[in-house]
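Once you've had a glance at the structure underneath, I'll fire off some questions.
Apart from one protein chain that is not included, each protein chain of the complex appears where it belongs.
Read from first to last, the chains carry the letters A, B, C, D and E; within each, the first residue is number 1.
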Amino acid sequence: MNPARRLRPLDPSVSPRFGDVATLLRAPRMPLDADIDIALVGVPFDLGTNYRTGARGGPAAVREASRTIRLVHPTSRIAPFDLCEVADVGDVAINAMDLSVSVDAIEAFFQQLHSLRATPITVGGDHTVPLPILRAIARDRTVGMVQFDAHPDTLDTLMGTRINHATTFRRAVEEGLIDPKRMVQVGLRGSQFSADDARWGREAGMRVITMDEFEALGRARVIDEIGRVIGDGPTYVSFDIDGLDAANAMGTGVPEVGGYSVRDAQVMLQSLSGRHLVGADLCEVAPMYDPTGQTALNAANLLFELLCVVAESRVAIRAV
Amino acid sequence: MNPARRLRPLDPSVSPRFGDVATLLRAPRMPLDADIDIALVGVPFDLGTNYRTGARGGPAAVREASRTIRLVHPTSRIAPFDLCEVADVGDVAINAMDLSVSVDAIEAFFQQLHSLRATPITVGGDHTVPLPILRAIARDRTVGMVQFDAHPDTLDTLMGTRINHATTFRRAVEEGLIDPKRMVQVGLRGSQFSADDARWGREAGMRVITMDEFEALGRARVIDEIGRVIGDGPTYVSFDIDGLDAANAMGTGVPEVGGYSVRDAQVMLQSLSGRHLVGADLCEVAPMYDPTGQTALNAANLLFELLCVVAESRVAIRAV
Amino acid sequence: MNPARRLRPLDPSVSPRFGDVATLLRAPRMPLDADIDIALVGVPFDLGTNYRTGARGGPAAVREASRTIRLVHPTSRIAPFDLCEVADVGDVAINAMDLSVSVDAIEAFFQQLHSLRATPITVGGDHTVPLPILRAIARDRTVGMVQFDAHPDTLDTLMGTRINHATTFRRAVEEGLIDPKRMVQVGLRGSQFSADDARWGREAGMRVITMDEFEALGRARVIDEIGRVIGDGPTYVSFDIDGLDAANAMGTGVPEVGGYSVRDAQVMLQSLSGRHLVGADLCEVAPMYDPTGQTALNAANLLFELLCVVAESRVAIRAV
Amino acid sequence: MNPARRLRPLDPSVSPRFGDVATLLRAPRMPLDADIDIALVGVPFDLGTNYRTGARGGPAAVREASRTIRLVHPTSRIAPFDLCEVADVGDVAINAMDLSVSVDAIEAFFQQLHSLRATPITVGGDHTVPLPILRAIARDRTVGMVQFDAHPDTLDTLMGTRINHATTFRRAVEEGLIDPKRMVQVGLRGSQFSADDARWGREAGMRVITMDEFEALGRARVIDEIGRVIGDGPTYVSFDIDGLDAANAMGTGVPEVGGYSVRDAQVMLQSLSGRHLVGADLCEVAPMYDPTGQTALNAANLLFELLCVVAESRVAIRAV
Amino acid sequence: MNPARRLRPLDPSVSPRFGDVATLLRAPRMPLDADIDIALVGVPFDLGTNYRTGARGGPAAVREASRTIRLVHPTSRIAPFDLCEVADVGDVAINAMDLSVSVDAIEAFFQQLHSLRATPITVGGDHTVPLPILRAIARDRTVGMVQFDAHPDTLDTLMGTRINHATTFRRAVEEGLIDPKRMVQVGLRGSQFSADDARWGREAGMRVITMDEFEALGRARVIDEIGRVIGDGPTYVSFDIDGLDAANAMGTGVPEVGGYSVRDAQVMLQSLSGRHLVGADLCEVAPMYDPTGQTALNAANLLFELLCVVAESRVAIRAV
Partner (left out) sequence: MNPARRLRPLDPSVSPRFGDVATLLRAPRMPLDADIDIALVGVPFDLGTNYRTGARGGPAAVREASRTIRLVHPTSRIAPFDLCEVADVGDVAINAMDLSVSVDAIEAFFQQLHSLRATPITVGGDHTVPLPILRAIARDRTVGMVQFDAHPDTLDTLMGTRINHATTFRRAVEEGLIDPKRMVQVGLRGSQFSADDARWGREAGMRVITMDEFEALGRARVIDEIGRVIGDGPTYVSFDIDGLDAANAMGTGVPEVGGYSVRDAQVMLQSLSGRHLVGADLCEVAPMYDPTGQTALNAANLLFELLCVVAESRVAIRAV
């Protein structure tokens, strides 16, 4: 490991992977003000769900599953902990009885991180979570968005409420946080509430890639499309674990069959290398539906993919 | 079965127990206005929880587990479906995004039942559920209460909120729905937030029987105490499944070790025979934490116990 | 939803998906004589199995898993509940102690449906189930058959018995219910009892597509083959869940590795659009082997695929 | 271990308990004619069940769970493998498609054992299994019976059939295999089909001890009753695992709450020391409902209890 | 909470129990030299097991299960975090490939703790773990011992090795770390390798209380015996989770049926109030055998019991 780094994950050659307190990617648990480049954050919030809850258990489950993850990326050779100071800064203190108070608490937490110039990589929590994050980090400039998901999350309301896990990206566009022309949704599928649940996003200018189109194009051309849409501007990545095929992600609130594989997801995330990434999240892991631990393991691996490309981006920006 | 009854559960000698749509205790699924004596209701509400959610899955799980239940009580020989018209009236339509709207919807549903003179037996949902039920059925007269539970649920607030699964019985006393002098709590235990989490109830006049006292008295004298406290007045029974020892109830939000057995619970419920019972509920079954199905099976059996004594009480009242 | 329809599934925008009694695809539970276009039926029969039983639990499991399913198909935009009157008519009353009595009861039930001109879509039960269904609905005219399956089910006898889940399609051909020239088997694989377990079907004229051939042809050409074989004549679709790769279907009596994906199955079922479909079934879901619920979820999704193409076919036939 | 014995279980000090082929109590797998004193037999038959099947997996599960069992009883100091030649003689070859053929095959198998003068200890299989066993070993003399069970199994018919897991002991009395005056049922409980499901047995002269009476008497006096009823005559012991409290036996077809503990069962079985025991069985373990393995572990331990008292009895008889 | 304390567990009224990094009893994770009164330590070592491994996962599982635990004991009103500075000091760095190196590492870790005057409460790990702990803390003075366990762990060798989870307490006596006259074993049971597996301990002077004797004496007199044996001298408490009945502890290497309940264990641990306690451990939690999480939950609760009496003892000693 890079001897210049202050912050180091547990070294598996000294501290066995089954040992000690579990943290995100085995990074050290540090307070917010520890001069961190990349902050791994847990947001155990799931009051925005309208079917099965449980994503409040996501951060804990991904911490446990992180035990499997090592130090260097096998394809890109990125060693993120050598590139950046990376820490697990713990969880936002959610008020489990109050959606609104919690959403504000999330925003405040990420504002503090933002003011400290740390790039956040978050483990949710349900897919409401990106909204307060974007409110904290994208108010000063609109961002592009790569959304990996089975569902568009661009409804106007759900059961009469405007802030929940099915309206996040519509709200973010309406609030000027996301530039819909620089947004791509990858993996939409599943039976629908209406004739076209993704219609609003499409009309707002988002590039919507359903699984039908994903299959028709092939992964390589999907990757081209992602790159074309987001370009070189500041971009945020939001990965709803239900974007994965249900065979890989039963441990989530609304698993959908017929999605892409973990390998597909890994390669798509690797393709973000060289982009200008300002943050990322991985949401909707609900461990009580995951008796094999497979969903959490996938999440930990995808979190490592996110960390690698974000770390690389962070260094590139610093270098400029 | 009593040929005079219009409403009959599925007959296991004709329709095998593994077959057909699952309903509470295999009673027929009927609309509210079907001239019902005892309405079995599901309330899949769990927004009042501050640790692990999932009790929204309770009614579905107890319906499935109800397949095991037959027609006649082995000890009392009560055949509840012969005594009363019993139906499963489905679930209250919860707004999963809004605690307050949901609590009002629960109250409205039970007001309708109450106006139709049906006695409700409810499967929750978290332990917030009794509050709106009592608002519907106890406004016209204060009721006594037998609460089987590991936790007192008499806090003032939780995370700053006043309506949740830890404040239910305090609110109900404050609102004049429960007479604390006719209330008994059975089974309190577990590490505490404060020096005495049950203090408010004790000071309000409730009879609080901790597991320490339960063991010291023995079950028979606990039963005497329950009877002494509630007397002959109208009484409601609320059974939080976490009152059972965690070995019998892992499938709940906050399992507590060191509780009573299912046998204890059965005998205590049987002891309510002859009392004036105006309703009952069984709450906090969270099936995603119940891979063996044991918690749901216990819940279905205790629901049958509740039905037997409520049916008997209903007939007795009718007879007067 | 189509306001002209009498029968409607639970509306997820009003009644949350976790709530109320579980029915097949959330369709209303109705009696047989309710003037139904498409009858969703459960047949909890598993006395025809020679390895692991448990498919008697299939209908219950698919009802629970149906909570996830919504209203409109994402690819074809078919809204089946708008096209047809669709109901869950409950389960055939099986005699769990007697194979022969049960098989007769299944036939009688489907004869009644048939006489009422309802098109049946069935959830089994083991793969014996299609035989009595075909006896009820194909006696008046031979049908074509698309069988998705890992196993041919065309043995002559099993352990000396002639009616069981390994002989179904041979019996149906022998009884003149299926035209073997209009029959295709898709997905055969797995170690065999004999040198070629599928030989009888092949010699009878069935088009047998093993997984080896499936992979060699590719899915698109398999779809062509299915269409070529069944043509425009009346056709029944039988989906043994073990046709799916074992990674998608551990919750079955005899899971077989190396099969097709759920996505493959979905697209193959969608390709039946425009065919003349007279009924369908989905068999061999055994939930006690499915702790993640993945198999049941797949089954519910495939059931929705079947409903969409059958509803479309039903309308087309009506239109003629 | 007794050096005089030809047949020895795997020695845990040499062959680790996690190793090698699993057999009942780690006894050697031998053919029937190996000059065996006590034959451990598997009967993987579950066609006699009318709710949840799966007891066909019982022998396999108990073999795996047997890995935990050692050599000497901690209380009685009985070392059964030193006292007798004990072998696992494998499973009766069941015809999974045919109840009647299977029941005959079971009888034939045990007749052969009986003619070889081996005392059988059987792992079922559902609770139909004792009937063909008794037909094989009790035709020449009526036996007494200790039945540990939640259910009486003395119905006349079930779904119109006469041989199934709910009629076994009535048939056996009718066929003169059991002397009902020397029969005791221990642990009956659970909701009933009729006003008194146990009535026939009671009227036939059986001593029926419900859980209500069990609790009222206390275990010690129950043991006295068992001894008084069976006396010194030849006696068979049949243990339905659902006799145990459901907290100890979820892995069975019809778990019933409120039963006795494993400790209670152990002490009751130990109390059979000194009786004249001619065989025993342990039925209704269904491992697919037993994700923790607890039910199978209990079964293996109770099997060891049975072996100890049967071995002692066998030696005593030989000594006479 | 006591404002005088530097070290505080996560406050459940601020930080929800499902949130943030999991630590033992939610105590802060601190380095060894943080001026700690009571150090909660994980020892993820399981190379001393001869049947099923997995106790290396014990500390992680108990950390997760600790989320349920609150701040004050319900019976004794002890608030341990107010009495003492309590921290989770992480896990000993085990060498998973080398028993001997690991045992030395454990000893070294506890020597350091001992030299810092912290009282250790440990979560194992298999039951080899107490040996190196005692080598670290009992070299300067022999201690008394309360061992809760199903097995005596006083063999001489296992498979030819002298240091393993079945020889721990013999070695500790031989090395002069434990005074066998001040040692009591509670709960021994289960089939045995030899005629009396506990013989060595008995002959060395230990007070051995089998489950047979436990039941005969009753819990209250067992508690008297424990007190009589250990007296007022320095005493260590070692709780092997398999001391609990298997119904409460399937998540362990060698579950044994017929043990005491969690309630029994709690009351026995509470009875140690007022004794001179120098350390404690809780071993043999193997979470991969614990799909319900019940074993880990029991362990977390018993750990809290241990903390309460050790904290009280620590204060008492300090007060002297």
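As a convention for this text, contacts are C-beta pairs under 8 Å (C-beta built on N, C-alpha and C of every residue); 3 or more make two chains touch, one makes a residue touch a chain.
Note that the structure is a prediction, hence the values are computed from the model and not measured.
Enquirer: Tell me which of C:P74, C:G144, C:G190 or C:G279 is the one touching the absent chain.
Expert: C:G190
Enquirer: Sort through C:L32, C:M159 or C:L217 and give me the one touching the missing partner chain.
Expert: C:M159
Enquirer: Which parts of chain A face the unshown chain closely enough to count as touching?
Expert: 12-13, 16-18, 67-75, 77, 79, 247-248, 261-263, 266, 291-294, 297-298, 301, 304
Enquirer: Which chain D residues touch the hidden chain?
Expert: So the residues of chain D touching the missing chain come out as 14-16, 18-23, 29, 42, 44, 56-57, 59-60, 63-64, 67, 88, 90-96, 291.
Enquirer: Which residue numbers on chain E touch the omitted chain?
Expert: Where chain E meets the chain not shown: residues 46-54, 56-57, 95-99, 101, 158-161, 164, 288-289, 291.
The rule we apply is simple: only the chains that are shown with their structure count from here on.
Enquirer: Identify, among C-D, A-B or B-D, the interface equivalent of D-E, where equivalent means over half of the contact pairs coincide by residue number.
Expert: B-D
Enquirer: By the contact definition above, name the pair with the higher C-beta contact count: A-B or A-E.
Expert: If we tally the contacting C-beta pairs, A-E comes out ahead.
Enquirer: Nearest 5 degrees is plenty: how much rotation brings the CA atoms of chain B onto those of chain D?
Expert: 120
Enquirer: Rounded to the nearest whole Å, what is the centre-to-centre distance of chain B and chain C, using the mean of the C-alpha atoms as each centre?
Expert: Measuring from centre to centre gives 40 Å for this pair.
Enquirer: Give me the residue numbers in chain D that touch at least two other chains, ranges are fine.
Expert: Residue numbers touching two or more other chains: 50-52, 159, 247, 289, 291-292.
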